[in-house]
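A single protein chain has been removed from this complex, and every other one stays in its place.
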Amino acid sequence: MNDPSRRRILSRIRSSLKSVTPENPPSAPAPAPKRTPAARIKHLTQRMTAVHAEVHVVEKTHWTETFKALAAEKNWREIACGSGHPLIDELKMAWQTDANDLPVLTPCTAASAPFKARLFQVDAGITSTMGAVADTGALIVWPTPAEPRLLSLVPPVHVALLPAERIYNSLAEAMTEQKWKAGMPGNALLISGPSKTADIEFKLVYGVHGPRELMVLMLV
Amino acid sequence: MYRAQTFDFKKNVQAALADRRLRRNLRAAMDILIDNRHKAFPDAAALERLRSRGHAIKQHALNRLPRLLEELEGRCRENGMQVHWAETAAEANDTVLSIVRAHAARFLVKGKSMVSEEIHLNAFLARHGIEAVETDLGEFIIQLCRETPSHIIVPAIHKNRQEVARILHQQIPDAPYTEDVEELTAIARHTLRRRFAEARVGISGVNMAVAETGTLVLVENEGNGRMCTSVPEVHIALMGIEKVIARLDDVPPLLRLLTGSATGQIITTYVNMITAPRRKGEKDGPREVHLILLDNRRSHILADPELRQILMCIRCGTCLNHCPVYTRIGGHAYGHVYPGPMGQVFTPLIEGVQETGELADASSLCGACEAVCPVKIPLPALLRRIRRERAQPHSAQGGGRLKNMAEAAVWKGWALANVFPVLNQAAVKAGAKTGRLPTVAGPLKQWTNVRTAPRFADRTLHEMLNATGDGDE
Partner (left out) sequence: MIYPPTTVYFFATCLIDAFFPQAGLAAMRLLEKAGVKVVFPRRQSCCGQPAYNAGYVQQARQAARHQLKLFTSPYPIVVPSGSCAAMMKIHYPRLFAGTVDETAARRFAGRVYEWSEFLVRILHIRLTDCGRPVAVTWHSSCHALREMGVTEDAKALIRQLENVTMKPLKNEEECCGFGGTFAVKQPALSAAMVRDKVDDIVGTGAGIVLAGDCGCLMNINGALAHQGASATGLHLAQFLWERTHVPRADL
């Protein structure tokens, strides 16, 4: 490239490092202790609950029923969702079967501007997840064409569907097992709880710019 | 408040020390941050290993900086990002301006970025009629009262809730006066939500950039960073060149060190990893992502094997939290963007040692910072080095030469006395005759403002032992 700034910066860096022999990259550390699947569920739940996430452990076979009950309780008017994911298909089926007294379920449409505006008005957004990390207590969320970035950010409540068998011990383990290096999505997220701040006198307040509530449905 | 333009460090320090409320707020805040960090790393041995690893990762990245920057640039471009190189603050500002103008934006939304403070981006944009809206709650508050951040991580740490209530009530139309922290936060959320929705451009910093995959990693708790980088059509990411790391595997340990050291969290609410603008079929995300790589003297600092270690800094702020000087004067007194121990080293290196090297004097070299730095930067050694650079008698910049010459003369005399102990003993005897060190005038005068003057012993240890013969070989 013929960008002169680039050229000058790189050339100055090179001459600054002239006498340095680059050594080998730091070796990998001893692997972190591994927990049993049950212990991982427990630890993840503890960590996320401690930062005000709401964690429900539900049976995979009838999670939609449980979710319907929760949605009714919360008095939501409208929930936004994505499409194309098996769990979201199940969700849509459940709503098609019977949606009495339930919030409206609005799938994200193709047109971006109207849907973006809609997200600022719905009560909750529901997404799938790629799994979770037990040691730090975080969900792994990869937005896709089917589930846009703002779905888990703009609505005041984020509902996350987490298959319990995809809980990893650590971020390093998740990155390795899921082969992140081979292809990162445009945006990859770790989400550990509802948004918060302590900028005023260190008083903790939830629901700043991101969701005020994070509800995790852990599917076992 | 304390402005860099009229940089009188001694005066700033005096003013800060006299400000009771500031000192109370600071002490309480730093104690909380110290305690939080302590709780975040319960296993001392594991923390040591983690710090060593962090050090190794950053050192390795610096040693391979040109290759890594090229690799980062290559990956980012492959992924659809645009990469700009800025040698100076001015160039970085111009680049931002041209992007903003290309999209006919009159304002932009901004996540926290120390680099943007370093280049004085907001003031520059304002001069060109562009409003930069700070969205991090602490930054939002201080922007409203036209101040600068006083701490890297908690920018409004010096304000209590009454002050915040007054600021929001006065500066935001229709905002009620309330001291309830939840209500204050809700006011900010409501006000900024509209700006997010309407913004065409969002700006962010970068906590670390992975060369291997072309991924920008950003950490936050509020969600404003994700808003700035996902809602508008354009995302501009500002990054110092020293923030690049080699591999994705380097992220977990650095993340742990950063969040644990900065706020005592095992992880922030969000870790936002950006690798590409909106891809085909995606419904949202910025259509353009611009990465601006800022040099601003870093490539020069790199030339010095000792001083280059300051470039390992991951901007966690923990050296500030543990510093007995920062705790007593806060960030504004330093008069520059980066306060505390790391700022006392970095600022002279980017703004000039003669002009700002005085900052490095405000340290007793107690070493508390070094003991907690997550990447093991030897801060006391670097502070000494800045002092040494400033003390060179024939400095190119000249300014302060007279003061240096006077001090140099003192040390020359001191050295003589220590090489010819008979001089030393004579001086001490002369002092002993008066009983106390001369403190009526001169540099020792202020000692007696708060202390009685030290008393010379009637006989030195040398004299006592000469008399008894003890200690002979």
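Labels for the chains are A and B, by order of writing; each one numbers its residues from 1.
The rule we apply is simple: contacts are C-beta pairs under 8 Å (C-beta built on N, C-alpha and C of every residue); 3 or more make two chains touch, one makes a residue touch a chain.
On a predicted model such as this, the values are computed, not experimentally measured, just so you know.
Though it is not drawn, the left-out chain touches B in the full complex. Among B:Leu65, B:Ile157, B:Ala362 or B:Ile377, only B:Ala362 touches the chain that is left out of the view. Between the chain not shown and the residues B:Ala90, B:Ala371 or B:Met405, the one that touches is B:Ala371. Contacts to the hidden chain, counted on chain B, fall at residues 10, 13-14, 17, 324-325, 328-329, 361-368, 370-371, 381, 384-391, 407-408, 411-412, 414-415, 417-419, 421, 424, 428, 431-432, 443-444, 446-457, 459-462, 464-466, 470-473.
Here, only the chains that are shown with their structure count from here on.
By the touch criterion stated above, chain A contacts chain B in their complex at residues 3, 5-6, 8-10, 12-17, 19-20, 22-23, 25-26, 28-29, 47, 51, 108, 110, 112, 115-117, 120, 135-138, 143-145, 148-150, 153, 170-172, 175, 180-181, 184-203, 205, 207-211. Within the complex, the chain B residues that touch chain A are 29, 32, 49, 53, 56-57, 60, 63-66, 69-70, 79, 85-87, 91, 135-138, 141, 154-156, 159-161, 164, 181-182, 184-186, 188-189, 192-193, 196-197, 212-215, 221-224, 226-227, 230-231, 241, 246-249, 251-253, 255-256, 263, 266-279, 281-285, 293, 295, 299-300, 302-303, 305, 308.
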